[in-house]
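Missing here: one protein chain of the complex. Every other protein chain is in place.
Up next is chain A:
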């Protein structure tokens, strides 16, 4: 039954940046081994949802339960240790560190992280450029580095923000393959994605956000039936 364990449950989550109220009572959950996407237009609150989970917003209220632990009052630096790995939209590669230092930077949050050898095998480009300054990498390589470093930490719940943004189709395809592999390993993934064609074939469920609310939940098998509805929400 462990496959159906709930890894993340969010209830009535509100988030604020200073005076602006960004999230208006989000309810959602993610089960172990699921790949769930947050879809929506720019500014709908998808990135803020991830940041709120990591306690990176100004203020938040409601409930965020990770692996059975209530985290709404938890300091930011303790959250990762529940097994979370966060990959920010701007990738967050450190320019003052080289590739390998970037890779080794996040402390282990669980004991069974992927080894550096395994990661270099998965992303051979990173091995070749391991002594280059982190920000000298191409966009795609930086994205792979951002992903690799949270895999090494042993995180088993991944929060990934727009990982395909601005990347060439061949790299997007590679990232898709990596996500499928991670899902096979039993990792739980919450993915903010603009590129619906990338997300559709690999995701189990989709939440659609608008103006800081979740307006629709779509299971993979309902996609075809709800395509039109989705298109109105996403404005495509």
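We take it that a contact is a pair of C-beta atoms (placed from the backbone, for glycine too) under 8 Å apart; a residue touches a chain by one contact, two chains touch by 3 or more; residues count from 1.
The definition used in the following text is that contacts and distances are computed from a predicted model.
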Protein that the absent chain corresponds to, by UniProt name, given "NADH-quinone oxidoreductase subunit I", "Amino acid/amide ABC transporter membrane protein 1, HAAT family", "PepSY-associated TM helix domain protein" or "Imidazole glycerol phosphate synthase subunit HisF": "Amino acid/amide ABC transporter membrane protein 1, HAAT family"
Which of A:105, A:178, A:200 or A:220 contacts the chain that the document leaves out: A:105
Residue in contact with the excluded chain [from A:11, A:31, A:56 or A:229]: A:56
Residue, one of A:39, A:79 or A:119, that touches the chain absent here: A:79
Touch residues of chain A, complete complex, unshown partner: 54-56, 75-81, 86, 88, 92, 94-97, 101, 104-107, 109, 150, 153
